[in-house]
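Yeah, one chain of the complex is gone here, protein chain that is, but the others are all in their spots.
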Amino acid sequence: MKRNKSLLLSTPYILWMVIFTLVPLGVVLYYALTDVETGAFTVDNMSKLVRYLPAFGRSILYSLISAVICLLIGYPVAYYMTQCSPTTQRFLYMLVMLPMCMSFLLRTLAWVGLLQDTGIINNILEAIGLPRLPLIRTPAAVILGMVYNYLPYMILPLYAIIVKIDPRLIEAAEDLGCNSTKVFSKVILPLSMPGILSGMTMVFVPAVSTFYISNKLGSTETVLIGDIVERLFKQGDNPNMGAALSLLLMVLVFVCTGIINRFGGDEEGAVIV
Amino acid sequence: MKKFNRVVTVLIFLFLYAPMLVLLIASFNVGKDITEFEGFTLMRYVEVFQDRSMLTMLGNSILVSVLASAIATVFGTFSAVGIYNLKPRMRKAVMSLTNIPMTNPDIVTGISLSLLFVFVGSKLLGQKESLTFWTLLIAHITFNLPYVILNVMPKLQQMNPALTDAAMDLGCTPLQSFFKVTLYEIMPGIISGAIMAFTMSLDDFVISYFVTGLDFITLPVEIYNYTKKQLEPKLYAMFIMMFLLILVLMIVMNLLQVRQDKQKKRREGR
Partner (left out) sequence: MEFGGERVLDGINLYFNDKEFLTLLGPSGCGKTTTLRIIGGFLQPTSGKVLFDGKSINDVPPYQRQINTVFQRYALFPHLNVYDNIAFGLKVAKLPKEEIHQRVDEMLGVVGLKGYEHRRIDALSGGQQQRVAIARALVNRPKVLLLDEPLAALDLRLRKDMQNELKRIQQVMGITFVYVTHDQEEALSMSDTVVVMDKGRIQQIGRPEDIYNEPKNAFVADFIGESNILDGVMLADYKVKFFGRTFKCLDAGFAPNEPVDVVIRPEDIDFVPPEEGHLTGTVTSVTFKGLNYDIIVDFKGFKWLIQTTDYQPEGATVGIRLNPEDIHIMHKSEYSGMFGDYSSYSAEYDELTEDAEDEEE
């Protein structure tokens, strides 16, 4: 009796999700395997993917670097947050979350203003008598953009995991003779692993597929796969090639998250923000 | 060590908020260049309200996000109850389905939906312009649903299952017991799911960019079009106002959380 009702309640949702998440992926596959002009079956798009391998490599490299930087600078922040009073914790949590909800286009644009050759940072440098630096249109600027945009996705899951660590475990470790460094490396770090893994995923996935950051902060040397996909769809009028590329992108992301989840294997780690 | 963490934290928050600060200052700037402050003015804020097309875009954005998050909240809440009562195996499968839009890069979600709409619209229905307000709305509901489900589900799991038994024991039909008991218990999850869905919807650019047609453009998409040209400083003013709106939303969410925690504490520490 109860089972039937739960099916009744969940079936519309299941149908909706199948139609609007699984079926579209099938359509992507269909486009990837057909010719843009004739609509006939072809593997041309797939074989042409090789052409885009450098951009793929660059995307992966940049987003991996960004994810690692996010981890290195995000961990102390997340850890510090857990040490604060509950009210402060809530306030800081909000501060971390807030930028995520704001237009990333304009925030990235603000970085352009900061990093430009005649931008705010260079103006300041000049004012205090230092030479101007070539900041924008470099790989470093693109990575900075990624770190800036996706850092909250690292801090929040880390915080969520670290805050749950039972303080008695730390006391127990101290009781058993660990100094503070050892407490960290033997207890806190291993226990925050799920947070680290989900933070890495949550930074890596959007970073590897981003298409605006490199457009604004990078140069033609730093074109990422997301930019190419966007161009193929919106300007190049070759959605079939774009479909093939996004298919590859999706496979890449699922393989990467698969690898990361294999390390952790903990579904709890997938904190939603 | 703690001192080090503190310094890093302060620096990181400066890093996170530096662009906001730049935009805040730019919104009061007489000049058009973001890098040069030429004098203080509130004109930009006035301009926002004089710009018909911009207000329309903002209205569009709000319309889509209110509709999408409201539909997703109602639909998602009932679905969550259904999923919660499924057999564990089935439930796990449905939850993996729910996670697909969460793990898939936005760009892939956007492209796949847009291809679906174009495919169905132009090839099957023979429409000329297959991307419309409705496709945008469907896309938003689709990526909002997981947020609602993932917020409501834990509340269902935390709820004492004996409460619904008790309601039925006292004469409620299953439907009555949902409205009289379950709904109250999972309300915090529904509210935070709805708020999250709304903000995600309001701010969404990538997915909207691919599924929206020419007749219905939302603000983030319009901003993107703007950033390709010479930038209008009133955008900065708009940004700051949006910032304040979301800030208020977050504070509301926070206060709700505080109240809930207090209740929980009282319940446990009786």
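As written, the chains take the letters A and B, and residue 1 is the first residue of each chain.
Assume a residue touches a chain if its C-beta (ideal position, glycine included) is under 8 Å from a C-beta of that chain, and two chains touch if they have at least 3 such contacts.
If you're wondering where the values come from, they're calculated on a predicted model, not measured in any experiment.
Among the chains on display, the ones the left-out chain touches in the entire complex are B.
Check B:Gln50, B:Gln157, B:Gln176 or B:Asn225 against the missing chain and you find that the one touching it is B:Gln176.
Against the chain not displayed here, chain B makes contact via residues 160, 162-163, 165-173, 176, 180-181, 184-185, 263, 266-267, 270.
In the analysis below, only the chains that are shown with their structure count from here on.
Only residues 2-3, 5-14, 16-18, 20-25, 27-28, 30-31, 73-74, 76-77, 79-81, 83, 90, 92, 94-99, 101-114, 116, 118-120, 123, 148, 151-152, 180, 201, 205-206, 208-209, 211-212, 216, 226, 229-230, 233, 239, 242-243, 246, 249-250, 253-254, 257, 270, 272 of chain A touch chain B when the two sit together in their complex. In the complex of the two chains, the chain B residues touching chain A come out as 1-2, 4-6, 8-9, 12-13, 15-20, 22-23, 26, 34-35, 75-76, 78-79, 81-87, 94, 97-109, 111-116, 118-119, 138-139, 141-142, 145, 147, 149-151, 174, 199-200, 202-203, 205-206, 210, 220, 223-224, 227, 231, 235-236, 239, 242-243, 246-247, 250-251, 254, 257-258.
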